[in-house]
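All protein chains of the complex are present and in place, except for one that has been dropped.
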Amino acid sequence: MVEARIPHSLQEALILMSQATYTIVNGATDLLVQKRSWSGTIPKFSQPPLYIRGLKELDYICERSGMLEIGATTSLETILHHPKTPKILQHIILTMASPAIRHQATLSGNIQNASPAGDSLVGLYLLDASIVLHNRHHERVISIQDFIVDVRKTMREADELITKVVLPIDKFSQCAYTKVGPRKTDAIAKVAFGGLIDIENDRIRDIRIAFGAVYKTVLRSRKIEESLMGKDRSAVPEMKHVLLEGYASLIQPIDDQRSNRWYRKTTALNLLEAFLDSISR
Amino acid sequence: MAKIEWMLNGTPISSDIDLSMRLLDYLRDHQHLKGPKEGCGEGECGACAVLIDHQIANSCLVPMANVAGHEVVTIEGFAKTKRYQIIAQAFIDCGAVQCGFCTPGMIIATESLLHHQPQPTISEIKVALSGNLCRCTGYNMIIEAITLAAKRGRGEW
Partner (left out) sequence: MKFQPDIGTPIPRVDAKEKISGAAAYINDIDMPGMLYAKTLRSKMAHGKIIKRHYPTLPEGYAIIDYRHIPGTNIVKAIYEDWQIFPVDEVRYIGEPILLVVGENKDVIIDILEAIEITYEEMEPQFEWIDSVIHYHYEKKHGSRPFADANRIIEHTYETGYQEQAYIEPQGMIGYLDQDKMTLIGSIQCPYYVKNAVLMALGWENERVRVIQAHVGGAFGGKEEYPSLIACQLAMAVIQVNKPVKLIFEREEDIIASTKRHPAQIAMKAAIDSEGHIMALKVHVGIDAGAVIGLSGVVLSRAMIAATGAYTIENLDVTGDVYRTHSVPTGAFRGFGAPQMMFAIEMFMEHIARNLGKEPLAYRMAYVAKQYDLTATSGTFRDPILMQKMIEEAMKRSRYEEKALQYQNLHRYQGIGMSFFLHGCGFTGSGEATTIKAKVRLRREASGVVHILIAAVDMGQGVRTAMRKLVAHMLEVPIDQVIYDLPDTDCVPDSGPTVASRTMMIVGGLVARAAQRLGMEPQIAVEIEETYHQPSEIQWDEARMQGDAYPAYSWGVNVVEVAVDPVTGEVSVVGAWSVYDVGKAIDTLMVRGQADGGLAQGIAYGYLEVMRHHQGKIQQRNLTDYIIPTAADMPPMETYLFDNPYAYGPYGAKGVGELTLVGGAPAIAKAIEMAIKRQITKIPVTPEMIMELMTHGED
């Protein structure tokens, strides 16, 4: 039987993963909830766990060739307080869980968990993040949008480890993020909205809009965004109606124990409207 | 089973242990450290909080593998410090303890906060307590206690 392991290097982890299928355990803040059975019993993993959280070589944030790189075992709390972390990601992480969870939890765990309510994903979609995966022989770089396929489904192969997340460093004149949860802190999103915009001489140089928890993955439409690129900010009010309709046709939320479809959709569009209004002002 | 080396309440230990065991179970069932409590087992309530490298963590969601190479301090260990005395006295003076089930976790949250931010604002305190549920107090008296501890403990953190 294959046993639970703590690899001492990335190399060792990748070798182990080439030999057997493991469940990668990072901060364990998703997994120990999912695998929990009864207090006082050992959480039950169907595949042997591979505990990577201690891998120091993946615990970093640094700037390299104009990109920000975040290693896979870096805690959310570390990312939150790092001076280079993009503002939008800081805003988002501050709304995630609680300090106790953030000290353990990682960005790669949030990504691989691929929950429609995974908060960091909204930021990663907005920032055009890339996910870097390694197996024993190869490295792959996949954009976040391609990486996340469906609810709890990603492109990761069983022998691959997410080793880092890479963020282009872009300039934005304005950043908006709202997470609507059932309470002020430590809550799972009912709806999330993020917007980034860069305006130069009253022209929209860049605009990005993303929604969380209203679709099976984060919702971002490059097509709609493109319709705004290069426009004068004063043109936004007259486009508003079309924009709202555009997103309204894409948003497909669900009813569940936390909220309902109608509310999620209405609120998502309200947040978008407020963001659009702030552009022309 | 595997061997891990770590520190518990100031003492280095090496444990031959199931790596997936929850730290909370290890502390309570194997070390008889009953200060960390189980209120939910899902990371929501903070009753099981301990310090790992001076930072608050929910021991119900920490597998033993993840404490390898780290220093864990429970309320029992922290209770031996002067900083604990200051925080505890402030909790007493402000009436911040009722049923007490959340209290060890609240003390850990306070230490974790003051360690990084010795003079926190009210909103920083609220953020620091966001993973510690208390059903008895409505939080105000706890917030006052932390403010008082920060004031009395100037220079200690």
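So that you can tell them apart, the chains are marked A and B in the order they are listed, and the count of residues begins at 1 in each.
Going forward, a contact is a pair of C-beta atoms (placed from the backbone, for glycine too) under 8 Å apart; a residue touches a chain by one contact, two chains touch by 3 or more.
All values reported here derive from a predicted model rather than from experimental measurement.
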item: Selected from A:26, A:163 or A:178 as touching the chain missing from the view; value: A:178
item: Among B:31, B:98 or B:117, the residue in touch with the chain that has been omitted; value: B:98
item: Given A:21, A:41 or A:252, the one touching the chain that is not displayed; value: A:41
item: Hidden partner chain, residues of subunit B it touches; value: 28, 33-42, 44-45, 47, 74-76, 79, 88, 91-93, 95, 97-104, 107, 125-127, 129-143
item: Positions on subunit A contacted by the hidden chain, ascending; value: 37-42, 178, 180, 182-188, 190-191, 257-260, 262-263, 266-267, 270-271, 273-274
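We take it that only the chains that are shown with their structure count from here on.
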item: Centre-to-centre distance between subunit B and subunit A (centres being mean Cα positions), rounded to whole Å; value: 29
item: Complex contact set, residues of subunit B against subunit A; value: 2, 4, 18-22, 25, 29, 38, 41-44, 46, 49, 52, 55-58, 60-63, 65-66, 68-69, 109, 112-113, 126-128, 130-132
item: Residue ranges of subunit A in contact with subunit B within the complex; value: 3-6, 25, 27-29, 32-33, 36, 39-40, 42-43, 45, 49, 51, 53-54, 77, 94, 97-101, 103-104, 184-186
